[in-house]
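Complex shown without one protein chain; remaining protein chains in place.
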Amino acid sequence: MSQKNRISGGQIDRTKTLNFTFDGKRYTGHPGDTLASALLANGVRLMGRSFKYHRPRGVLTAGSEEPNALVELRSGARQEPNTRATTTELFDGLTAKSQNRLGSLRFDAMAINDRFSNFLTAGFYYKTFMWPKAFWEKLYEPIIRKAAGLGSLSLKDDPDVYDKGFLHCDMLIIGAGPAGLVAALTAGRSGARVILADEDFRMGGRINSETFVIGGTSGADWAVTAIAELGSLPNVRIMPRTTVIGAFDHGIYGAVERVGDHLATSETGKPRQILWRIYSKHTVLAAGATERPIAFDNNDRPGIMLASAMRTYANRFGVAADKRVAIFTNNDDGHRTAADLHAKGVKIAAVVDIRPDVPRSLDYEVLHGEVVDTKGRLGLTFAEVKLGDGSIRTLECGALGVSGGWNPNVHLTCHQRGRPTWNETLAAFVPGGTLPPGMVVAGAANGDMSTHRALQGGAQAAQTVLDLEGPLPDLPQAEDAPINVTPFWYVEGASRAWLDQQNDVTVKDVKLSHQEGFRSVEHLKRYTTLGMATDQGKTSNMGGLAIMAELAGKTIPEVGTTMFRPPYTPTAIGVFAGRHRGKDFHPTRLTPSHKWAEERGAVFVEVGNWLRAQWFPRAGETHWRQSVDREVLATRASVGVCDVTTLGKVDVQGRDAAAFLNMIYCNGFGKLAVGKTRYGLMLREDGIAMDDGTAGRLAEDHFVVTTTTANALPVYRHMEFVRQCLAPDMDVQLISTTEAWAQYAVAGPNARKLLEKIVDVDISNDAFPFMACSNITICDGLRARLFRISFSGELAYEIAVPTAYGDALMRKIMEAGAEFDVTPYGTEALGVMRIEKGHAAGNELNGTTTAANLGIGRMVSGLKDSIGKVLSQRAGLNAEGDLRQVGIKPVNPADPVPAGAHLMKATGPVDAAHDQGYVTSACYSPTLGHAIALGFLKDGSARLGERMRLVSPLTGVNVDVEIVSAHFIDPDGERLRA
Amino acid sequence: MIIDHPLLGPRDSAEFTYMGDAKLIDRPDPDAATAARDFYDYAYLRDNPAGWHDELWFHEQGDRSWLVVTRNTITHEIRQVRLARDVARARGRST
Partner (left out) sequence: MHNLTTLTALGGADARVDVFDHITIAENDGLALASVAARMGQEAACQAHLRTLLGAVPEVGRAVLHDPEAGFWMGPDQWMVGAPRATHEMLADQLKDHFGETASITEQSGAWVCFDVTGPAMPDMSERLCNIPIREMAAGDVRRSVIHQLGCFVIRRDAPDHIRILGPRASAQTLHHALITAAQSTA
């Protein structure tokens, strides 16, 4: 079919034809078209069905404020629901489907809802689906969900990629209409770094839609010239297809650039969209204005649109909304549409103006009256007009342009608590109150509606914010027509007259809401859902406010507006995620032995961002327990090796290093000898345990502190807090060295024999006893650090080399240990051995436990000040019968003792009131041949040997257990010191 | 938000970690007779005003300075930014 409504002119490229389909039917358009303009050109008025009543709908607008013409764009995984046809740039091969219909668009079975409209008013769901209660989930909600809503998701992974980016500028200009362009030229010529962003793919804003002359040439051509000059300035960045979605604190703006949305598919590796974070010293908001409709009965039929949109389709796209159109207006601007369309040969049925003193025309009929109703099942056929004298006249027309005046686009001025102020001349809200710091508003967004005033405002804005001297630049001649508007929001007596077409909210709904007592504008919004659709009520809020004001007997400014919040227009979730999705959701940290562990087939586990070997399965092992049990037994029998690089390490140096450690650890470090390591417990200031680790003294003024893997960063932050804020004149220097050293635990009775083959120094028990530490060399000269510390309870060392040598050292250890059958072990075996040894870890240092709970209360030194000391001594943390760490074993060795289960007395009630304690860590001990656990028990130290019950009513656990020492193996520490 | 770092100039607040009331600098004397009470107040009774507030921010993704940022919690306006170490010294924390 040819493009039957295509007329002459416009900024489209008629030399090229683009093919596209809508609901499976093939159409053609041209580069420069939107999907909406191309559909209209092809005579397609019906583009969708409404949200609630499934009423036939067409375009209302020609821009991003569109509530109706929402389609499912593309197919397969790239299908995107609720895409506005009015902003979708046409490309060859575009496919789109209408949405929210049962059956075809023309014969939507759900249109029956429209017949029941009396029941489906505001608050319908709240009132109706109250009972019976069980019906909500089973019956009502599924039906409502099926009936309501708009487009559907593909339910597939989004195949496109999205970027995030950061830009800096002196001046961000939002909107490239006449005001924005002149602001950009003024600022750009001065040398300022300028970003000019516009949501449209063609810059120029409203002048592309008008027939105005600017400086002797057409407005559209003037815009092209201006853009060309801006393009030649290296300090100006022109960003079409870029919507500034939010104004955030201190000159930070969010903007979405649609890089690939006008392409069939984005180039491989290239983003579909980019979320820019723009840091701007100054901002000129030149976002223009949005025309608003007038509410009258059946004002939502396809063919009824904003008069300005009708003009845009004619002037910019060369498309007549229909062969025969009518206009309904309360202001002079509506008449422009009639004049422009008439000049293009479109038949004007009549212009209907509510004002008695209507501007006359020689070319077409102008009536004083109101459109009171319309006809046409799937599209407008007749408009019924009540004339000034009360008589009714029926106009035959396929399109009706409605103009209720213009609302400045103040949205971004309100993102930082700003509230707009009412302007009587425009009968609209204009920017007012507190603007975001650094922002000025120019052009129609500021209520300066004529082209001349927009040009002037843009130049003035740029000069003011950049503090430029001198007179305004020469501005081209442009129209400067006054605003003549008579506020008129809805036709008297109108009922099924749509305010919010996207959420199907009518004048009747607003009245009902008022009648039911919803007086605050925020309540009105939420009760009726007015303005809560994806268009955020850009064309509907004012109508609702005006009716509410009238009903309440107030003025519109007294009623006020709802808050405007980012994003300005609907934004794909994918662009907020950027590249941070799937495996790239967070960074991955690899240990120095990772490559080696991979080669050995290790199973890895995520520990924070780290990937650690969890166990190393061997051939024939079919269950993880087999691998872990083997690793534990082999380590305790001979020797094992484990990568412990992930523990946090902080280098502490300075004359006051020891005093500093005395401050951060509750136990003393002042007397720790050089070459020795000590266990340290850090408390929070409230007396609760924060973290534990070891500190080795490498020199009088040099310690190496270790933290748990999880707390490496918070502990470092805390240490810097103490250093800078509490002890600002201590001579202490801190730096993290977590990743600088590859560190391996070598544990087991043969650990010394193994390491003796590698190290260059004497590590006999006499020369290097338990808790020794030293800078040494290994393998004939490589610098290394050796610590004789043990987490496993065995004779053990931790050996560290610069990270780049980590892989080589692990291979060396394996080679040297071959004769002892050295066994690599992972985090599971590490965990089992520490439970067997009774060492507290993250499960025990869980943010609620004190040193006393952990059984090491005596460690808190009374001789010195330390963080948390004072509050650790308060009565509430030192009551009789407090929790103490204990070991727990099952009476029947086959029983489990699961973590999270609670301890109850052997007899008596099982309930929270009789809770005696709980299990924090549990495992199967291959060394002992049964399950074991660590936990906290009231007065636990005094209850060793007691029989208790371990229960977990939720999971059905009820086991007889015995309370034992937490040190399941080698309670006297003989192995450590061997 | 943009925090005007005394050494580095304007930086995105996203680079910082927040810790609230800068009164945390005024750690009580542990040897005072009223230490138990003082530390209770110090640990638990911090201000959280709607309006101007001295706050601690840590430039974790920057130079690792703790800063005292005087910020209006309603408008997010920032009036003053100081190195916490200087503030601590000025408040007599030098030993």
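Here are a few things to note about the model shown:
Lettered A and B in written order, each chain numbered from 1.
By our rule, a residue touches a chain if its C-beta (ideal position, glycine included) is under 8 Å from a C-beta of that chain, and two chains touch if they have at least 3 such contacts.
From a predicted model like this one, the values you see are computed outputs, not experimental measurements.
Across A:Arg655, A:Arg874 or A:His914, the single residue that touches the chain missing here is A:Arg655. Mapped onto chain A, the footprint of the missing chain covers residues 161, 163-168, 193, 269-271, 274, 277, 279, 579-580, 584, 586-591, 594-595, 609-610, 645, 651, 653-656, 701-702, 729-733, 735-742, 777-783, 801-809, 812. Listed here are the chain B residues that touch the chain not shown: 7-9, 12, 14-15, 60-65, 83, 85.
We take it that only the chains that are shown with their structure count from here on.
As a whole-number value, the distance joining the C-alpha centres of chain A and chain B reads 28 Å. Of all residues in chain A, those touching chain B in their complex are 249-252, 279, 417, 437, 685-686, 713, 717, 720-721, 724-730, 865, 869-871, 873-874.
Those residues of chain B that touch chain A in the complex are listed here as 1-2, 12-13, 17, 19, 24-25, 27-28, 30-31, 35-36, 39-40, 42-44, 56, 58, 60, 64-66, 75-78, 83-85, 87-89, 93-95.
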